[in-house]
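Have a look at the structure that comes next, please.
After this line comes subunit A, so read on.
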Amino acid sequence: MDLFSVIFYVFAVITLGAAGIVVFSRNIVHSAFALLFAFFGVAGIYVLLMADFLAITQLMIYVGGILVLLIFGVMLTQRQIAVDIKTGTIQTIPALIIVSALAGTLVGMFWVTVWRTSGIPPVEPTASKIGELLLTTYLLPFEVASVVLLVALIGAAMIARREKKA
Partner candidate 1 sequence: MEELGKTILKLIPVIGDQLADISVLVFVIGAAPPLIFILLYALVTLYTEMKVSAHIQDRVAYMYTGYHGILQPVADILKLIQKEDTVPDSADKTLFRLAPYLVFIGTYAGFAVIPFSSAYMGSNINLGVFYLIAASSIVVIGLLMSGWASNNKWSLLGAMRSAAQLVSYEVPTALAVLVAVMITGSLNLNEVSKFQDGGIQNWILFGGPMPITQKLLLLPFTFITFLILFLAGMAEVNRTPFDLPEAESELVQGFNTEYSGMKFAIFYLAEYANMFLVSAVATSLFLGGWSSPFGSFMSGPVWGVFWFVMKGMFFVFVQIWMRWTLPRLRVDQLMYTSWKVMTPFLFVCIFAVGLILVL
Partner candidate 2 sequence: MFDIHYSSLTAVQTYFRNIWLALYTALIGMRLTWRHLFTPAVTIQYPDVKLKLPERARNRLYVNIDDCIGCDQCSMACPVDCITIETIKGTPDQDLGTTSTGNKKRLHVPVFDIDIAKCCYCGLCVYPCPTECIVMTDVYEFSEFDRRNLNYHYSAMTPAEIAVAKEKLRKYDEEQAAKKAAAAAAAPKPPAPAATATPPPKPETPPN
């Protein structure tokens, strides 16, 4: 085992352990906070894959944006209004079937796929390459994505405004 493997396993354990807490914790706030470590572990694995831009974007968007909002919401659900929101188990049988089907598919894919290691050395400054590609080859998807986000933003503003008038 070399250093990279060790680090990989460390991050893998962090990710899986945190994800386990997210799923199994009875306390919804603990789940939300455990998500931080899950995201962090994934970011670490991205770094090991030499995808530094992706790793940082992961931290920035998921931790800095989504997770903060998520926690923001979840935090207000418990204790302060004395309602304990707990995750319960319902419809065990259908869930079991769907989950096993999904898991089977994933495992099957994992089994069937021929994993190859690329011989190409990793691109060094990933950020500029990504930027270039986004503004040339993938301009259309990029623009579409930004328009979608803009629409969401305007929609959110609209909803917020309407409440004020009523």
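By our rule, a contact is a pair of C-beta atoms (placed from the backbone, for glycine too) under 8 Å apart; a residue touches a chain by one contact, two chains touch by 3 or more; residues count from 1.
On how the list was made: all candidates are chains of the complex that A comes from, given by their letters.
Computed from a predicted structure; not experimentally measured.
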item: Interface partner of subunit A in the complex, by touch - 1 or 2; value: 1
item: Complex contact set, residues of subunit A against candidate 1; value: 1-3, 6, 29-30, 33, 36, 40, 52-53, 56-57, 59-60, 63-65, 67-69, 71-72, 75, 79-80, 124-127
